[in-house]
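The other protein chains are all here in position, but one chain of the complex has been omitted.
Here the chain labels run A, B and C in written order, and each chain numbers its own residues starting at 1.
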Amino acid sequence: MSQATATRTLTFSQAIREALREEMERDERVFVWGEDVAVYGGIYGATAGLLEQFGPGRVIDTPISETMIVGAAVGAAITGLRPVAELQSSGYFGIAMDELYHKAARWRYMHGGVFTVPLVIRLPEGAKGAGPEHDVSPEALFLSASGAYVVIPSDPADALGLMKSAIRDDNPVLFFEHAGLYAYRGEVPGGDHLVPLGEAAVKREGSDVTVIAWSRMVGESLRAAEQLEGEGIDVEVVDPRGLRPLDLDTILESVAKTGRVVIAHEAPKTGGAGGEVAAIIAEEALEYLESPIIRVASADVPIPQSRYLQQFLIPTAASVTEAVRRLD
Amino acid sequence: MSQATATRTLTFSQAIREALREEMERDERVFVWGEDVAVYGGIYGATAGLLEQFGPGRVIDTPISETMIVGAAVGAAITGLRPVAELQSSGYFGIAMDELYHKAARWRYMHGGVFTVPLVIRLPEGAKGAGPEHDVSPEALFLSASGAYVVIPSDPADALGLMKSAIRDDNPVLFFEHAGLYAYRGEVPGGDHLVPLGEAAVKREGSDVTVIAWSRMVGESLRAAEQLEGEGIDVEVVDPRGLRPLDLDTILESVAKTGRVVIAHEAPKTGGAGGEVAAIIAEEALEYLESPIIRVASADVPIPQSRYLQQFLIPTAASVTEAVRRLD
Amino acid sequence: MTAISPATLLELYESMVTMKLWDQTALRLLQEGRVLAGYHSGRGQEAIPAGGVAPLRRDDYLMYAHRGFGYTIAKGMSLAAMFGDLMANTAGATGGLGAGIPHFADPELGILGQGGTLGSCFGIATGAAFSAKYRGTDQVVVCFFGDGTANRGAFHESVNAAAAWKLPVVWICENNGYAVSVPVAESTAGRIVDRAAGYGMPGVRIDGMDVTEVYRATSEAVDRARAGEGPTLIEAMCHRFRGHYEGDPQVYRTEEETERLLALDPITNLEARLVADGIATDERLGELEVRVQDTIDRAVEEASSAPMPGPERLYEGLYV
Partner (left out) sequence: MTAISPATLLELYESMVTMKLWDQTALRLLQEGRVLAGYHSGRGQEAIPAGGVAPLRRDDYLMYAHRGFGYTIAKGMSLAAMFGDLMANTAGATGGLGAGIPHFADPELGILGQGGTLGSCFGIATGAAFSAKYRGTDQVVVCFFGDGTANRGAFHESVNAAAAWKLPVVWICENNGYAVSVPVAESTAGRIVDRAAGYGMPGVRIDGMDVTEVYRATSEAVDRARAGEGPTLIEAMCHRFRGHYEGDPQVYRTEEETERLLALDPITNLEARLVADGIATDERLGELEVRVQDTIDRAVEEASSAPMPGPERLYEGLYV
């Protein structure tokens, strides 16, 4: 921890790398594996330099074997290590789904609680022009993976602090990183910056409308909020920073205050996690609602590879602005 | 079609088998594969007798290779056949997730629409005392699998009619069958009984409360409705008979009539498909709601193997009754 | 081929007898309606868990399969705890969660548990072996699986990685000729043992009905693994005496086939050998059986006295 207290400016990718580096320095049991994470430093650079610092014993290139990558991480975790495993794209979730959903999340519970499964699975997500199988944001599929945490940072400071907490946590953590954010720079606090898992951040306070957004849509929502401020609409942006555990208190408090809700995520609307959030609000806070809950999301089709077509499909600040204007 | 017009009484399992038999007789391209589907007739008996009638060329035992079972079904479907593939338990979804979600559902769209993918994947689901990986009801995970249909019958007549339609449809169909229903008997219309995909059934008309339920929870909800009738509450039970396409018209019409909604499914609440349904109502029909939307579902833990403990966890008619009573 | 000492032979025998009597007892409890889950009898295959686990140290790791309870019996798991899990009560290793058979584990004994989706064992075994090497211990992992399970893709991914990284694992395939109703020849191309060569590791096919063969092959493989020479694949040919699970109508094989198998009983055979070689008398073996049955009875009794869990058990242990 060379810059123990000074604030730094890091990209999202560098923030992930710093978190890995700091935690690997702190705890010998932490190691990293995945495809091209060693010499190559990860296709998004998030593991660059780790091989040089920690050697091939702790920074390990795997075969193209996603089932093994996750399954063996569980085996390592229940025998005393703290793996940080990377799927090169969260689009490969389907290859490791049994290992993610039934092994990582449930090995502990299923065996009566005799193990801990301290591992982190890094899952780069989001649209980037890599085709319908790659450009997914599949976090909603893990809403029902009880036993696991689902964590999703939206800026470099949270990426650093959440990753460090995730590595230290004794529960399995699915850690989603939007590929479109990796190059995004931001201020990061110095010192041992930890962000607790399961605590939402009010990224912007406001009194008229609550926009609940995560991942890339937080930045878009903040831009929308600025735009709407000019129109006299005061938007609160709540970033749950993950879905499991979900910080209901912060969400419901905001809804009670504003009475109007927009939920924004990049995954297509149907089956996206906005459904769960909306349902909770419709069950717990209906009395406060002054307007229907609007979900801003991608259209209900696979994300095509063409970036040209993606412009018609992927939600942006403008989609949020438009939704807020539609509220009663 | 020996009993062309007479009504028959069949178990749910027999209804599935009759559908397979009738469609295999009608269309030579239809075949069945999966683990223990041939000599054994399927572990729930749903393929019993098919080997004898159609021979080993069309009723095929596979290795324990769920990835291949679904992947190769896609390969067969795009080259002119109409596979009906069985996963022995829907709990194995994770092994074939990439094939279900990204291949079966998306091969057509991804390649510009040049193929059709006419296949049915049979997915036995639900609690039965087989452990947390087996006793799942994972239909919600396919809400976002645009390109596929998600079909879920709740009684023998629908099982027969929906399966026949699913086999004839040129789109890939994920067909969920609750293991607890297989032995359940019911009247089945004679003749070429087809139930269209994506059409909800109002299983009971009522004016006070809409209960939206599917799979095993339809029967439980009907029992609850009877009970509540005695208390002067008139319950409408809407069975969407699947989630994709979702028959929104029927659901919203019922909600507009009753103003009160309970959604009942066996999957745990968080991440269950009740969230999507509730969110749609909160977006499209908020104005009609006189009470919060209550979801009746399993508790938010993996379903333990012990049937003893399952009694404290799995929703029943009593859970629906209790939820309806809680409505404002 | 080193000779196996009389003492070891007797231990192996006792281990197999325990498995057999355990199985009988479980079947009885099942008939009495006291078992709250399905059961896959291991009758006939005792030589493999006995000979495959005996060469392990207490701190070595075990990934077991769904056929019988032999693996964990051999690794020293509490019999009462296993009965408790069978009955889904609070005596069970899962504390009455009723995770039931066979999802129990004992980290102290290196028993790492079992997944309900076949093939879960492969990745976890590779990971545990990686962990042993990473931590600089000389622990070894033994992973048991059936012939049918060998066709899961996870086998390929995990066995390849373990071999590429020279990890200390012994892969033991119990080839009993069937996956539920499907004969191995219909579902499986080639011989399972020949897959080893494709991963550049030794593969050996043995008579899995002979505990001495299993013990020898596993000992050798464990030694290699412990010495850092990497994994081995053992294909142990065997026979399942009963149905896939209790209640299996076994329409896929003739009664004659099942009858013929009983003559191959690995326990009866070892018994005859022990007596013929003068290692034990019929009388002594009879006493041993009585003693084992007594131990089992006491374990059942202990387990039976435990209460069922309350609903709060559902919410324990999901998160740390």
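Throughout what follows, contacts are C-beta pairs under 8 Å (C-beta built on N, C-alpha and C of every residue); 3 or more make two chains touch, one makes a residue touch a chain.
Please read all numbers here as calculations on a predicted model, not as lab measurements.
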Write out, one label after another, the shown chains that touch the chain missing from the document. A, B, C
Touch assignment to the omitted chain, from B:70, B:209 or B:237, lands on B:70
By the document's definition of touch, the residue of C:7, C:189 or C:263 touching the omitted chain is C:189
Looking at the full complex, which residue from A:21, A:58 or A:134 touches the chain that isn't shown here? A:134
Just the residue numbers, please: which parts of chain B touch the chain that's not shown? 31, 57, 62-63, 65-68, 70-81, 83, 98-99, 102-103, 107-116, 146-147, 169-171
Interface with the unshown chain - residue positions in chain A: 35-36, 38-41, 43, 61-68, 91-92, 94-95, 129-134, 299, 301-302, 304-309, 312-313
Which chain C residues touch the hidden chain? 151-157, 159-164, 186-192, 194-201
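The definition used in the following text is that only the chains that are shown with their structure count from here on.
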Where chain A and chain C are represented by their mean Cα positions, the distance between them in whole Å: 40
Cα centroid separation, chain A vs chain B, in Å, comes to 31
So, in whole Å, the Cα centroid of chain B is separated from that of chain C by 37
Could you pull out the residues of chain A that touch at least 2 other chains? 98-99, 102, 109-110, 146-147
Multi-partner residues of chain C (at least 2 other chains): 97, 99, 103, 115-117, 153-154, 318
